[in-house]
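Presented below is the structure to which this report refers.
A single protein chain has been omitted; all remaining protein chains appear in their positions.
Up next is chain A:
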Amino acid sequence: MIPNILTLLVFLPLLGALIVLTIPNEHKNVIRSIAGITSFVTLIISIIVWSNFNRGLSGMQFAENYTWIDLGFVSFNYELGVDGLSMPLLVLTTIVTFLAVVASVTIKDRVKEYFVWMLILLTGMLGVFVALDMFLFFLFFELTLIPMFFIIGIWGGKEREYAAFKFLIYTGLGSALMLIAFFAMFYQGAMASGQPTLNFLALAEIYGNPAYAGMISNAFKAGLFLTLFIAFAVKLPIFPFHTWLPDAHVQAPTAASMILAGVLLKMGAYGLLRVGFGILPDQAANFAYLIAILGVVNIIYGALLALVQKDLKKLVAYSSISHMGIVLLGAASFTTSGMQGAIFQLVSHGFIAALLFFMVGAIYERTHTRMIEELGGLSKTIPILAGFLLAAAMASVGLPGMSGFVSEFLAFMGIFWASPDVIPAAKTIAVIAALGIILTAAYLLWAMQRTTFGQLHQSHAHLEDARPIEYVPMVCLLGLIILIGVYPAILGDVINTTVIDIVSKIGG
């Protein structure tokens, strides 16, 4: 086993970015290859970590721990580790990013800059999923902000500047709240226990220790949890903090949309589970009812908005909002299957959304329109692309045999069997949420009917079908979606121990 493999994993893309910087602008193919190789090697390393991950073990693995900045009264440490929660997201990140880099061949302008930002973004995302120190976590979380701002703002659509600024300010304010919550948590923890620490695990112990209950009141914990919830809700995104997402998605270039939906949203969910549920499980259980209701609102509201969209990309963006509701629902249930469903949904939606955005991007590139009404009959001119689009939509609907089905099934089962102490009207909520599945089927099938079938638009009579390089993201993503769909244990055995840990914290 390679020593310090997590550090290698996180900073390899940064090294790649530095190498890209030294290449002259005009060698576009060299730049593309270096970016591709770097992200591929990162992917390989993440798979090495994945295969060496000890399934039965609870707690952090591959841990690294160094003191970084000592301020006297507290030190910011360089602490990394992975458990069953971060492991799948780590691999998700490297896969989606590698495929996004492949999908970036369509970027012709300012290629060098583009790939530098891509690789920095990858470092930031990986860092978020492995950091165990709050300061480090925050640092990586913020680090993803800048590359995305540039990628949307430079390579995006017509309204790119507006979308980039909206993204920056919304998620920036979310991060600000997060920082405030983090340090309030640190401070009260240090006051209560006498040991100043920013480590997630150590804080979880302090906050879970009944001996400190006198110093850490329930009201304080509740305030903390709500602050954290809102902070991560912006990124996730949860109604009503979601309005930046459709703008960002629609304006972002294809590859960025893939990453945005595939990985960045997951950082919000990961933060909520790692910090909110991980450190304050009792508060998470207290607010489970609220979270579940917000989850249902997200599912239904997102689906309803998707139903009325005329722009295919916007439709997919709203469907992301809807699907993130399922994560909330599963997590709020505090059952093993619900929590599994939530994590499954994170991974599954990561692949499905990436595939959907890729397909929309590929079709837009050929037809120069994303308006659904102008896209009729695509299966006649570009059958392969239309076929993959249909497959992606089916996965999103939750067709059995695909990853979406497993996730939704687990999450809904979780909420259905949730303890009435945690969620009083769990069954009602489950039934309402299930309406979302019908809506999802409605908007996606209707959209497919209007785009892939129906009357062919005259100007689209002669379009080029899938190019060889486009098969890479399409086949890989669909393959993974089906793999998880038919063999869920491949994911399940990695996350189970951690899921049981989280759920057992409230005796569920």
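Assume contacts are C-beta pairs under 8 Å (C-beta built on N, C-alpha and C of every residue); 3 or more make two chains touch, one makes a residue touch a chain; residues count from 1.
Note that in this section contacts and distances are computed from a predicted model.
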item	value
From "NADH-quinone oxidoreductase subunit N", "Extracellular solute-binding protein", "OB-fold domain-containing protein" or "Zinc-finger protein", the hidden chain's UniProt protein name	"NADH-quinone oxidoreductase subunit N"
Option from A:Leu18, A:Ile69, A:Val308 or A:Met371 whose C-beta touches the chain left out	A:Ile69
Options A:Phe150, A:Phe200 or A:Phe344, residue touching the unrepresented chain	A:Phe150
Option from A:Gly36, A:Gly157, A:Gly172 or A:Gly208 whose C-beta touches the chain left out	A:Gly172
Contact residue for the chain not shown (choose from A:Val30, A:Ile48 or A:Ile180)	A:Ile180
Sole contact to the chain not displayed, among A:Glu142, A:Asp282, A:Asp311 or A:Asp465	A:Glu142
Chain A residues touching the omitted chain (full complex)	67-74, 113, 135, 138-140, 142-143, 145-146, 149-150, 153-154, 160-161, 164-165, 168-169, 172-173, 175-176, 179-180, 183-184, 186-187
